[in-house]
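One structure, pasted below without further comment.
For this view, one protein chain was removed and the others were kept in their places.
Residue numbering begins at 1 within each chain, and the chains themselves are lettered A and B in the order written.
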Amino acid sequence: MRSTLFEAPGPRARRRHVWYTVLVAAVTGGALCWALLRFKDAGQFDARMWEAFEYRGVQLRILTGMVDTVKAFVLAVVLSLLLGFLFAAGRLSTHGLLRRPAGALVEFFRAVPVIITVFALYATDLLRTAVTAAAGFLRENLGSPGEWAATNFASPTLWALVVGISLYNGAAQAEILRAGVGAVPKGQFEAGYALGMRKTQVMTAVVMPQAVRTMLPSIISQMVVTLKDTSLGFFIMYEELLYAGKLLAQNTATPHGYPYLPVLCVVGSLYIITCLLLSWAARRLTALEWRGLDGRGLPRVSSKMPMGSR
Amino acid sequence: MRPRFRRLSSLVLLSSLVLGGCVLSGCGREGSVPGSVGALTAATPGLEYPVRKGAHAIGSKGYSRALTRDTITIGVKSDHPFMGFEDPVTGQRSGFDVEIAKMIAAYLGYGPDAIEWKTVAPQVREISISKGDVDLFVGAYTINDERKKQVSFAGPYYLGGQDLLVDKGNRSIRGPRDLRGKKVCTVTGSTPFQRISRPEFGTTVVSHDSYAHCVQDLVMNVVDAVTADDTILKGYAAQNQGRLRVLGRPFSAEPYGVGLARRDAVLRDAVNDALEHHVRNGNWLRAYRATLGRSGAPAPAPSPVRRY
Partner (left out) sequence: MEVLTDNAGLFWRGFVGTVQLMCLSTLLAFALGMLLVSFRISPVPLCRGLGATVVTVLCNTPLTVLFFGVTLGLPMLGLTGAGYFTLAVLVMGGYASAFVCEALRSGVNTVETGQAEAARSLGMSTAQTAALIVFPQAGRAAVPPLGNAVITLVKNSALAGGFSVYELFSTEKTLVERGYAVAVVFLWVAAAYVVLIAVISAGFRLLERRLAVPR
């Protein structure tokens, strides 16, 4: 392996590396064994601690938790991308009247912790009134699909979570898009203008498609953050995966203890796997060739971007 | 679509099919986890309260808006065994608070099917009540003046107080004065935490984020006692089936009330009537025996409601 810091190791270095390997393996292996033994002493590996997962009710609970997490995630992704485009359009506007407030909003929501926003939204009348009104409207005017939508989506906790997450992630997506627009070569704008397009046309038809393409990996990395943020719903009693997990761990306690490790393993790995799938998609997209676009001889923009910073 | 993506998507589809199919076809076991609170409560027949016909349809002047719907939403806790508890496996709610809530609902004309339960977190109790997320809140909710500025209280329906939970065989601890030099566990930042931390008791206070955690420590003899409101302790004593004992000498007064929207005097009176009614006909005591009473601790005298 070629690296900045070291060259291919020689015989002495290789021997040293063997010692390092043994040492590190011993320390980490020892720590791991110690932890596992302590958990075993606490009864966490007893069969009865894991039996809970055999029950239909528990499986359903985890599945419902997952569905609710995904529900919040999908709504938040859609809303945050919408907000992202809006904010980015505002920030890139030539009118100071639009640009400055958009800039201030983006900077504000990027600075405020998501949980602060989510909790404030949860506690306001405004959102509740809006959600109740929307539910009433759906029920009255759309018949049974409206009824379905109202029962499944008209919860103030859901929307407090979704809107709160989307405000932050929308601001973050806006910054990503802006960076993407910045990375599009100037010639592209000029070519658009030379063809007689107006700014909006240049933006929507020429620049944005390229910016989104370049930034797709970063956009998806930000979606990983969005997914992780849905676990904040737990604080406002939105019954997502983490909430289900905590209830399971706490409330299936028997006189022998409570299934802390089993639930942590299941819930934690569900989160990690979902996030990894998204990250993996981001990496694949980085490597993906864009068929049909290359053929037209568009300049290939470097699509290497650092992964999301959270 | 590229082959790689096709492979991935088929993998995801397959695994979700297996998972979903497993759940839907019911390859899982039914019922609650043996030994858990859910299984303990499911084993005994539930109490039933006769529903007053048409009670909430009275169209009298100033009638409570909360009672115009076909269902009533009641806020409860979900994590206190035998007090306000939800079995995550079956979704069944149980406990003394839940029984009290059912009694009130029955008196107001709502059968068990017409109750919508909602778990309310401690931080959002006042908000949930005042914004109408819940019509009533029954969840070990101490009546005090600070809270009265935002919500109204019916009741009290139970006179609780801070108490101690110890090992069944422990005879050396008879009250908070005997805790000098001993280890006591409670929940961080709670009122019991502040009270037991006072220097006059001279104890070492260990604090966790949940009482379940403290009880675990007590069972494993890491601490000598757990302190909290007696209702919480009785619940855990009942859960541990005779291994633990509540002293039964509260050293504070925590009158539990039913929280409801401020200035809804009609609803408050109706709930007070309901409580009086069910204390008189013995349902209150029956409910206590079926829930907290399993700890072996005798019932405190039911308190007269305070109408204000």
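Convention: a contact is a pair of C-beta atoms (placed from the backbone, for glycine too) under 8 Å apart; a residue touches a chain by one contact, two chains touch by 3 or more.
Not measured: the values here are computed from a predicted model.
J.: From the list A:59, A:80, A:155 or A:231, which touches the chain that is not on show?
T.: Within the whole complex, the residue contacting the unshown chain is A:231.
J.: Give the residue, chosen from A:33, A:78, A:120 or A:195, that touches the chain omitted from the document.
T.: Answering carefully, the residue with contact to the hidden chain is A:120.
J.: Of the residues B:42, B:159 or B:206, which one touches the chain left out of the display?
T.: Once the missing chain is taken into account, the touching residue is B:206.
J.: Name every residue on chain B in touch with the hidden partner chain.
T.: Counting only chain B, the missing chain is touched by 123, 126-127, 130, 146, 149-150, 188-189, 206-209, 213, 217, 222.
J.: What chain A residues would touch the chain not displayed?
T.: Residues of chain A in contact with the hidden chain: 1-7, 9, 13, 17, 20-21, 24-25, 28, 35, 38-39, 42, 44, 107-108, 111-117, 119-120, 123-124, 224, 227-232, 234-235, 242, 245-246, 249, 260-261, 264, 267-268, 271-272, 275-276, 279, 306-307, 309-310.
Please note the rule applied: only the chains that are shown with their structure count from here on.
J.: Measuring centre to centre with CA averages, how many angstrom lie between chain A and chain B?
T.: 35
J.: Quick one: which bits of chain A touch chain B in the complex? Just the residue numbers, please.
T.: 48, 51-52, 54-61, 63, 122-123, 125, 128, 156, 235-237, 244, 247-248, 250-258, 277, 284, 288
J.: Mind listing the chain B positions that touch chain A in their complex?
T.: Checking each residue of chain B against chain A gives 2, 4-5, 12, 19-20, 22-23, 26, 28-38, 78-79, 85-91, 119-121, 123-124, 127, 131, 133, 210, 212, 216, 219, 239-241, 243.
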